[in-house]
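All protein chains but one are shown at their positions in the complex.
Chain lettering (A and B) follows the sequence in which the chains are written, and residue indices restart at 1 in each chain.
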């Protein structure tokens, strides 16, 4: 049986939804969704569209990612904020061998226990996904956010 | 041909999207998406994460669900509010025989005819889905909302 579009799509969606669940509920697992030497970037849409590669956040490899997680978890002690990632519009733009080019949209909401939830940021992922043994992982992840991102809110990964 | 992940996933997504459409457009059909003795709970994320099983709303079985629908439809006569459920991140965590453990994210918007739409609440479902004859239904549905939920808004099911 040929490996059809539907099956690949489901596997890719599983990766994105598990990735979102890790950030939202189990942040220490966030680096596990990347290959050891993966590049993670957060960049403003304005810069991305103009070809200015000025990233707001850049993490290269598991070490930098784990440092980031540690910093966030320490901050969370006195900041009981929670986040929620809604991931939509998952598209496989190209797929060849063990690697695929994938885009998706994200909307991230933040909430405090005594307050209503509010939209924090929306944007688009432009990613490279690779099959690594049995699992799919990100070889490259670029989070392109629309509008202006309040810097204090940037502490969580997108 | 083996019953693959993609097919199950599509059936589960169909259930969630039909469920959302019923609440948004045809509320009387809401109980039909549950098994007759299903348990429906709405609970704050803060309580859920701490293991406090204090539900904001609890409905056990079709009778309690139908009572709830009747109360909402009576209120709607003088409150022309509409709601819209965006369901994302549908994940089958475990599937064995006729039963699956499923999570998904929700964002609910409310609208009044003369006003812009606004975000009401975001959160996560943690559900048990069962095959009941030809159809999938909820055996258990827990709606975990982030942040604080204005009680007046809680009238619609999540």
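By definition in this document, a residue touches a chain if its C-beta (ideal position, glycine included) is under 8 Å from a C-beta of that chain, and two chains touch if they have at least 3 such contacts.
What you see is a predicted model, and the numbers here were worked out from it, not measured in a lab.
Among B:35, B:57, B:87 or B:155, the one in contact with the hidden chain is B:87. In the complete assembly, the contact with the undisplayed chain comes from A:107, out of A:107, A:129 or A:158. Chain A residues in contact with the hidden partner, per the touch definition given at the top, are 1, 4-6, 9-10, 44-46, 86, 88-91, 103, 105, 107, 119, 121-124, 145-150. The set of chain B residues touching the chain not shown comprises 1, 4, 6-7, 9-11, 13-14, 16-18, 20-21, 24, 82, 84-88, 107, 109, 111-119.
The rule we apply is simple: only the chains that are shown with their structure count from here on.
Chain geometry summary: the mean Cα position of chain A and that of chain B are 26 Å apart.
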